[in-house]
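The complex is shown incomplete by one protein chain, all other protein chains being positioned as in the whole.
Lettered A and B in written order, each chain numbered from 1.
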Amino acid sequence: MNEFFSMGGYALFLWPAYAVTLLAIVVNVYTARRDLDRARTEARRRLASGATGDAPSVAAAASAVGGQP
Amino acid sequence: MSGPGVFRAAVWVVQRDLRLATRRPAQVLQPLAFFAVVTLLFPLGYTPELAKLRAIAPGVLWVAALLASMLALESLFREDADDGTLEQFVVSGQPLTILLLAKTATHWLLTGLPLTLMAPLVGGALGVPFAALGGILSSLVLGTISLSLIGAVGAGLTLASRRGGVLLSLLTLPLAVPVLIFGARATELAIAGDSLTAPLYLLGAVAVLGLTLAPLAAAAAVRIGLE
Partner (left out) sequence: MDWTWFHKFGSPPHVYRLAGLLTPWFAWPAALLILGALYGGLVLAPPDYQQGDGFRIIYVHAPSAWLAVMIYAVMATAAGVGLIWRMKVAHAVAASCAGVGAWFTVVSLLTGMLWGKPMWGTYWVWDPRLTAQLILLFLYLGFMGLRASIDDVSRADRASAVLALVGVVNLPIIRYSVEWWNSIHQAPSVMKMDRPSMPFDMLAPLLAMLLGFSLYFGAVLLIRLRAEILRRERNASWIREELT
């Protein structure tokens, strides 16, 4: 085991290299997924607030008209 | 291309820029003064020993030339963009690439060329031997031409952005690095008295590549930047 970790004496260089690569791999996946989640939430928010100006507000206007006594 | 019309238009652009430059000499002189000051900082701040200065002279000369060119690039398109002249170029019906090439050529006449001519003085302050000057001047001519061309692309690209200055340098420097490397190498060889044909050819190659591609890229960039 110790022999594996010492990597023939190159451990000081090899393991940081692997660590930095692993870091990059993990960070990029994490930030990508977070980016997608945020974009989704943003889009949902925009839709909910009727930003599109079509279906939701039309439906709201229609129901408002229909609700007149 | 619309034949004689293009040539006349290009000449007109050159004449106009030269005329404008004479009205604002300070703007032309500032990058040159910067070049002188930066190079002269080294004998003052590092060491007065000519032998040591000679060793760093290639790098110092070229970095200073690069920085001075960056300074001068700000004014290449910005003013014409602001007062609407650049837009006139775009809609004029003349090939924009040629007009921008004319502007870049004038820019070089006002920056790169004087810089090159200052090299003997500045080089002398850094301990550069007289015999090396021929080679150094040739490399600077080719190098400053490339720097003006590469800079034109950056200047075009940053027309659209809110803050020009630093971003312009950030964009232009990576593309300018080969010029820096070959130019410094040529200067080093010239000082040592060796043949500098290899880096000179490479500088020439970069200049030719720049001459063919940069105006195209700059024209594309300017069109995007002006919308």
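Definition applied: contacts are C-beta pairs under 8 Å (C-beta built on N, C-alpha and C of every residue); 3 or more make two chains touch, one makes a residue touch a chain.
All of these numbers come straight from a predicted model, not from anything done at the bench.
Trainee: With touch defined as in the header, list the contact partners of the absent chain among those displayed.
Mentor: By the stated touch criterion, the chain not on view contacts A, B.
Trainee: Which one, B:Ser92, B:Ser161 or B:Thr197, makes contact with the chain that was left out?
Mentor: Hidden-chain contact among the options goes to B:Ser161.
Trainee: Who touches the missing chain here, B:Leu109, B:Leu133 or B:Ala220?
Mentor: B:Ala220
Trainee: Suppose we count only contacts with the excluded chain; which residues of chain B make the list?
Mentor: Residue positions of chain B that touch the missing chain: 153, 156-158, 160-163, 167, 170-171, 173-175, 177-178, 181, 209, 213, 217, 220-221, 224-225, 227.
Trainee: Tell me which stretches of chain A touch the chain missing from the display.
Mentor: 4, 7-10, 13-14, 16-18, 20-21, 24-25, 27-29, 31-33, 35-36, 38-40, 42-44, 46-47, 51-55
Just so it is clear, only the chains that are shown with their structure count from here on.
Trainee: With chain centres defined as C-alpha means, what is the inter-centre distance between chain A and chain B in Å?
Mentor: Comparing mean C-alpha positions, chain B is 44 Å from chain A.
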